[in-house]
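Just one protein chain is left out here, and the rest sit where they should.
So, chain A:
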Amino acid sequence: MDEIREWIRSRNPSLTGDIGEDDDLIEARLIDSLDFLDFVYLLEEVSGSPIDLQQLSVDDFRTLGRIRKRFLPAE
């Protein structure tokens, strides 16, 4: 999960403070449609599994908590 947090910080250098498990990443525009491809590739690398976007919606990526539960259950 540290890699995910680090990636979000690198894309949002003005971000200060911690990113909470329930913070809405989409509403806060910490992840948006333009960097989503890079984000998904990172998530695939961290999780070690391909992600089929046809079966998912933006809500699956809305918070760190949901990302952990959906893609990184072992953490």
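Everything that follows uses one rule, which is that contacts are C-beta pairs under 8 Å (C-beta built on N, C-alpha and C of every residue); 3 or more make two chains touch, one makes a residue touch a chain; residues count from 1.
As a convention for this text, contacts and distances are computed from a predicted model.
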item: Protein name as given in UniProt for the chain not displayed, "histidine kinase", "ABC-type multidrug transport system, ATPase component", "p-aminobenzoate N-oxygenase AurF" or "Ger(X)C family spore germination protein"; value: "p-aminobenzoate N-oxygenase AurF"
item: In chain A, positions touching the absent partner; value: 26, 29, 32-38, 40-42, 44-45, 52-54, 56-58, 61
